[in-house]
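Of the protein chains in this complex, one is absent; all others appear in place.
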Amino acid sequence: MESGPAVKEAGAPATGRTRLRVRYPETDHMGVVHHTHYLTWFEVGRTELMRERGRAYADMEKEGIFMPVVEAECRYLSSARYDEEIEIETRVASASRIRVEFAYNAFRVADGKLLATGRTVHVATDSGGVPRRMSQGDVDALEGSVGKPPRKARR
Amino acid sequence: MESGPAVKEAGAPATGRTRLRVRYPETDHMGVVHHTHYLTWFEVGRTELMRERGRAYADMEKEGIFMPVVEAECRYLSSARYDEEIEIETRVASASRIRVEFAYNAFRVADGKLLATGRTVHVATDSGGVPRRMSQGDVDALEGSVGKPPRKARR
Amino acid sequence: MESGPAVKEAGAPATGRTRLRVRYPETDHMGVVHHTHYLTWFEVGRTELMRERGRAYADMEKEGIFMPVVEAECRYLSSARYDEEIEIETRVASASRIRVEFAYNAFRVADGKLLATGRTVHVATDSGGVPRRMSQGDVDALEGSVGKPPRKARR
Partner (left out) sequence: MESGPAVKEAGAPATGRTRLRVRYPETDHMGVVHHTHYLTWFEVGRTELMRERGRAYADMEKEGIFMPVVEAECRYLSSARYDEEIEIETRVASASRIRVEFAYNAFRVADGKLLATGRTVHVATDSGGVPRRMSQGDVDALEGSVGKPPRKARR
């Protein structure tokens, strides 16, 4: 399907990139970043991706849409150390009004080494965790297709 | 003043003790527990002290009384390591309807070594952080004087 | 294969159980435990399982065997809240001299509700992260088959 890539090219970049530095308490006594912190970094990645796409997650929450994590996974390929600069690459793997999946890569900036890859799945809920649908506008924002002509018009 | 000690002897133990084990992510790449985690352990200490005194903090919150931290301090004397068992000794240094101060000691169980001492000051607020008074019953519970004859009657 | 279950029955319990309480900083502003902390709790679960089976992970490390996480995943089914008591059920899903997989369930103690399930995969390394083999004795300890007659003799 040629329309898939075409959509990506026309809209926001398919992938968000954000950088952070390893904080001291994120390291453990083996001398490297403890595996739990990658999930936090992925959260930073998707927060920045959503902000960049014009739909800050903090704003969604203020409007009553929450996106709790229902699945998370991570593969660890190489270790990060204190004070290293890390780039988190985040993309929306799929999005619907009830479910969004993000995919992540974490790289060390100094040598470009891939440290970890991951995936989180989220469902849309209200503030109490009860499932609700997000708007199609939110789905479009997540997919980075906001501001582009509607699909129908593009053909 | 003889009444001070007498009050302590008559009521709950002056000091609560709770144990925990150092978790892997609490260590840092220097090989020891990162200094931030002692504040979390002190929180565990005061939570268990309050539960033991019949006034679980979770219940206070459900009734609309919050006790946010307005001051915290810690002195670090010796290091703790992964998997060591730690004892947190907690006492109420002072309590009124608007302000409570806790004092803490953290020991390594294996050799009884004092690792850190600390202090936190809390004010009573509603769920939004607006100051409010807690009941005298809550103050008495915090002080461990519940179930004892009222002060007047003791003389 | 009848020998699989039989091995389990003869040795240590197939599953370790450990309890912990939700700490205040483990909650997030949605009012529930943040998803990252389940990975820490799973680590507590496998630490206690290994201690119970006579092979504390802290001791393994002192002998130069490390077991860094190479894969982690978690499914979140229900939310935990501040001060709730949680039971972590841990079992060794598979173990060899180079790779160990643990599986986890997290329950709320009050109502027995299953909150999350997870899995971590570990490889054996030296202190610098270089792969090395653990001893067969360590594998047996992890599998809970220490102190049982060797497999051959059981037939």
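Lettered A, B and C in written order, each chain numbered from 1.
Simple rule for what comes next: contacts are C-beta pairs under 8 Å (C-beta built on N, C-alpha and C of every residue); 3 or more make two chains touch, one makes a residue touch a chain.
Model, not experiment: these values are computed from the prediction.
Among the residues C:F66, C:Y82 or C:F107, only C:Y82 touches the chain that is left out of the figure.
Chain A meets the missing chain through residues 21, 23-25, 40, 43-44, 47, 56-58, 61, 82-83.
Residues of chain B in contact with the chain left out of this view: 30, 32, 35-37, 39-40, 43, 66, 68-76, 79, 127, 129. Although one chain is not drawn, its touching partners on chain C can still be listed: residues 24-25, 27-32, 34, 36-37, 81-82.
Convention: only the chains that are shown with their structure count from here on.
Central chain assignment: C. Criterion: smallest distance from chain C-alpha mean to the mean of all protein C-alpha atoms. Rounded to whole angstrom units, the spacing between the C-alpha centres of chain A and chain C is 29. Separating the centre of chain B from that of chain C, both taken as means of CA atoms, is a distance of 31 Å. Touching of two or more other chains is recorded for residues 30, 32, 36-37 of chain A.
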